[in-house]
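Shown here: the complex without one of its protein chains, the others still in place.
Per-chain numbering from 1; labels A, B and C assigned in written order.
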């Protein structure tokens, strides 16, 4: 069975590599071909367009940066959806908002294509190590079909519910993580301004009730002021908080604190931190004239 | 050695009980005498005013609700500071802002009284069980003198630095916890509005990178919508976020997300949730017409 | 010439009445027929669907609550766009976001239909009196064709630029107004809590540099705590702030204060104030347990 994989960025590159390593035949496509080279060297074949890819496979996995990219790749010019055979399966691992995911499912179903959403938690390292967690929304049968692929890329597969529920879980997860990172940053900055050593504050927080795994993961970046080579770029966190805000509006929920976090990331993006790890919200908030 | 203990609320009651149980002679005072009855029954004696208490002891411990209460008790009418003998020790366990703590230290030192700040982390249960963590600011000698008392009330004693540093650590801690609780609340509410079961969202968060001990502690309250019998009342969290905001202004730090959290708690207080556990920020944000 | 008018709510009802009164033949449609009765009594004719309406006219005016309603009416089942003759003109007076407006223009143009966006400023009274201000985006020729209609409904026609610019101006206008109303509310509430009479605060603000016409308009509502019979419902302001937030994301702008205002309105909607005038943000923020 040959798998089509579209989107070879920070996350997708590692995921596709795991599929290849576990023996799946791959046809790959990416906006810029350069990122595909390691996979091509490992035996994957290249497709010039999503459409060309679709004509060679029965399963397409997408791992793209935002809903607009997913829509363009699926239903835009040279999109793959019109070129999949009826009965084919599309597994979207991108982080998108639930209403968008349901819209994509409708586009797929209209063409007889099966659709599964399978956004992931875990970042660059987990993608590279095949240690992701999939938050799956869709039909059980479709999950059964996709399971060998997901198991090749991850350690945990949670079937959250029908289409939309996986995205819901993912959006909620990142809404919370975006706020937590901002909270840690503000805490450390306030502590430092009061004369505490940065590491002292980090240690106090890690050992107390605020000691989330996220804090352990990001503490070293903050401690060393090193936000390059991002596990999860700040602009993606901004995007995910935007999707959370949009989703909250759709379902009538107020997010007064999440909205403040979103705007803090927005300001950080404007000041040039978008391509750093999202822990760089620390650098933004710590900035002095 | 007889210890004076002022402030027998949710936290102070448990702390004083531990001192008594471990054999310390106690003179106690509280704004309302009723709360002292269990201690009096256990052998503590009552003082009608802080001043009267001060004349009987060489060490005073205070555990009060906010800086204004500490100032009134120490230097107001019938305050204790003017009635302690030179060389006496004041240990303030209240959560106050660092600049206030330094001002109190100055008031004490001017009278020849030693001053130690020892705010705590851990809530009602930890106070009752003698399992608190003390974040101490002050001179090593003063800490040495206070150590047996602190060990009777807590499990961990962290000497953070000179006066002000303990308060700094405490304020930072609660700034972060206040934001985390709001973040969890918003995440759960958004998830529920999208159709996920409340417990599902809680489980997903607990198992992921956001899974701070706080979330485990407060998850059951959220799951059962039970915020009565507070471990830490919401109005205190509002107060601590206010102290963090004031402190941040003093040292030139911006807290855009913390400020939003503070105002969310302020709105919750206005709507009658101040005496519930601070996890009731969930109830406020979930409220529907 | 017969004009089709879709959307007979608070604003649309007054606008269509002005067209009728100035002699235009009207075919009207509304989600609920009851609101059309005054117009039908005045000689307008009813169409059961947007599609049925479109087959009878060469110009369609829409005045709907939000982008989703516009999309459904234009391109949904029984939408009007597929039933207009090539060369027909669609004038959308609804408040929508610029990218949506451009998408609608594309839908229209694809069918040979001309498109003009003409959102309005001014509320219920201005609509009833034909005193609106139109912020027009589109081609000059299309504006020339629509001008007699716009002049029948308004006093000022500003040609802001091509399609998208009218919506941009409108979104900016409401972003600012939503924040101003919240600012006035917070100021009055703080003043009252400090012991100033409500009218004293209103007078001080009106006479000072903050004295925007909005404050004069809404001051009486605040003074009398009367938010019924809305000029502009609070839920619409929430919607417009949402559109501003979405638009800001699309163009990479941060709105830290606007986002806080948006969430304050969101909370007010959740507490049952959505159908009151948006000045009821005062009531929400003033609320006591």
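We adopt the following convention: a contact is a pair of C-beta atoms (placed from the backbone, for glycine too) under 8 Å apart; a residue touches a chain by one contact, two chains touch by 3 or more.
Keep in mind that this is a model prediction, so the values were computed, not measured.
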- prompt: Among C:23, C:86 or C:209, which one is in touch with the chain left out?
  reply: C:209
Field: Which of C:69, C:182, C:237 or C:269 contacts the chain that the document leaves out
entry: C:182
Statement: In the whole complex, of C:38, C:76 or C:256, the residue touching the missing chain would be C:256
- prompt: Residues of chain C in contact with the chain that isn't shown?
  reply: 98, 121, 133, 135, 158, 160-161, 164-165, 168-169, 171-173, 175-177, 179-180, 182-184, 186-191, 193-196, 200-201, 204-205, 208-215, 217, 244, 247-248, 251-261, 263-264, 285
Message: Using the document's contact rule, name the residues of chain A that touch the chain not shown here.
response: 256, 260, 267, 270-273, 285, 287-289
Query: What residues on chain B make contact with the chain left out of this view?
result: 242, 245-246, 248-249, 252-256, 259-260, 262-264, 266-267, 269-270
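Everything that follows uses one rule, which is that only the chains that are shown with their structure count from here on.
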Task: Could you tell me the distance, in whole angstrom, between the mean C-alpha positions of chain A and chain B?
output: 39
Message: Please tell me the distance, in whole Å, between the geometric centres of chain A and chain C computed from their C-alpha atoms.
response: 37
Task: Let me have the rounded angstrom distance from the C-alpha centre of chain B over to the C-alpha centre of chain C, please.
output: 50
Task: Would you give the residues of chain A that are in contact with at least 2 other chains, written as numbers and ranges?
output: 248, 252-256, 259-260, 263-264
